[in-house]
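Note that this complex is displayed minus one protein chain, with the remaining chains in position.
== subunit A ==
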Amino acid sequence: MSLITRNVFRTLVQGSQHVSKGLHTSAVNADKNVCFAPFSMSSLQTSKEGRIKCTLIPGDGVGPELVYSVQEVFKAASIPVDFEPFFFSEVNPTLSAPLEDVVGSIARNKICIKGILATPDFSHTGELQTLNMKLRNALDLYANVVHVKSLPNVKSRHHDVDCIIIREQTEGEYSALEHESVPGVVECLKIITAAKSERIAKFAFDYAVKMRRRKVTAVHKANIMKLGDGLFLRSCEEMAKLYPRIEFEKMIVDNCTMQMVSNPNQFDVMVTPNLYGNIVDNLASGLVGGAGVVAGASYSADCAVFEQGARHVFSGAVGKNIANPTAMLLCSANLLAHVNLHSYSKMIKNAINKVLADGKVRTKDLGGQSTTLDFTHAVIHSLDHHQ
């Protein structure tokens, strides 16, 4: 079976090889190769025969540059994915596509790749929900997964970090319920519900099963928020009973962050409520090289949105061609694996690893002087079509 797949793939790829060598021509004759996954994508929206449609949100800051890098790599590898781009931004509301259009597109295509959306610290309209939150709530993208993994030849204090952080992202502190009850007194509501806590706990355990992980750690602050976080913790404990072969432990969030920076290798899969997840995500990303190298994804029952793990727009680098596209490329590779295009996914991942391991082409955040474009081209040249 694997032989058949490999041979089919090989012949197709050989046909397209001359294209990848002359890659800047950008007119890639992808139509020739449509038949690699001719029947794989039914429930996914297919445009031409065997090609997959994917919603694309470049986002703010360096997002468009990173997305361009992904598109270049996809073209060079002749990957049968067509993008449906939407400009979607909170800081530029006049140009932004309406929320309904974007939501409709993602619901139709089931998959999306997304840059980071900038979120201002103040609200002109008095509305408390950010665009990100609206998108998540509309699609019910309740689970955010960030896989923090040490990459080869990326200098960091810890080695062999490999943990998965799963975060509930539709309730908790992000419920956008704040009010000033008396002048000078602001109350912010943190909502925890049993249904959503059970759902995220089940997601975490199922993800652990799928990834063959051994341990799930629930991060909480139930010693202070005895009712809210207590409910979350109890839901996790309840769910853990259904997974007798996965170890379950709980850790208070402050201790967790300390453990994370001193001994991150003890963690496997972590499940957290909304805000703690955000903090732990960013902290863990910092351990392995920063926002530019960590991929993440958000899942609902039907859709998957792939985005960077640590959400920074990096607006200081806009137009300077210095942002690191590694995270976005890893996202795209994860997306391909999600839609069963495993060989393409591996091809991209191997290319990234090879470029990083060689260490000749590094962007500024990893201590080099190369540009975003240099890195992208290095990845394209490392694509091994013969796998």
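Criterion: contacts are C-beta pairs under 8 Å (C-beta built on N, C-alpha and C of every residue); 3 or more make two chains touch, one makes a residue touch a chain; residues count from 1.
As a convention for this text, contacts and distances are computed from a predicted model.
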Quiz item: So which of "Autophagy-related protein 101", "Isopropylmalate dehydrogenase-like domain-containing protein", "Large ribosomal subunit protein mL60" or "Protein phosphatase 2C 3" is the UniProt name of the chain that got left out?
Solution: "Isopropylmalate dehydrogenase-like domain-containing protein"
Exercise. Among A:110, A:167 or A:377, single out the residue that touches the unshown chain.
Key: A:110
Quiz item: For the full complex, which residue in A:312, A:338, A:364 or A:381 touches the chain that was left out?
Solution: A:338
Exercise. Can you list, in ascending order, the subunit A residues touching the missing chain?
Key: 1, 4-5, 37-44, 103-104, 107-108, 110-111, 137-140, 143, 170, 193-196, 198-199, 202-203, 205-207, 209-210, 242-245, 297, 299-304, 338-341
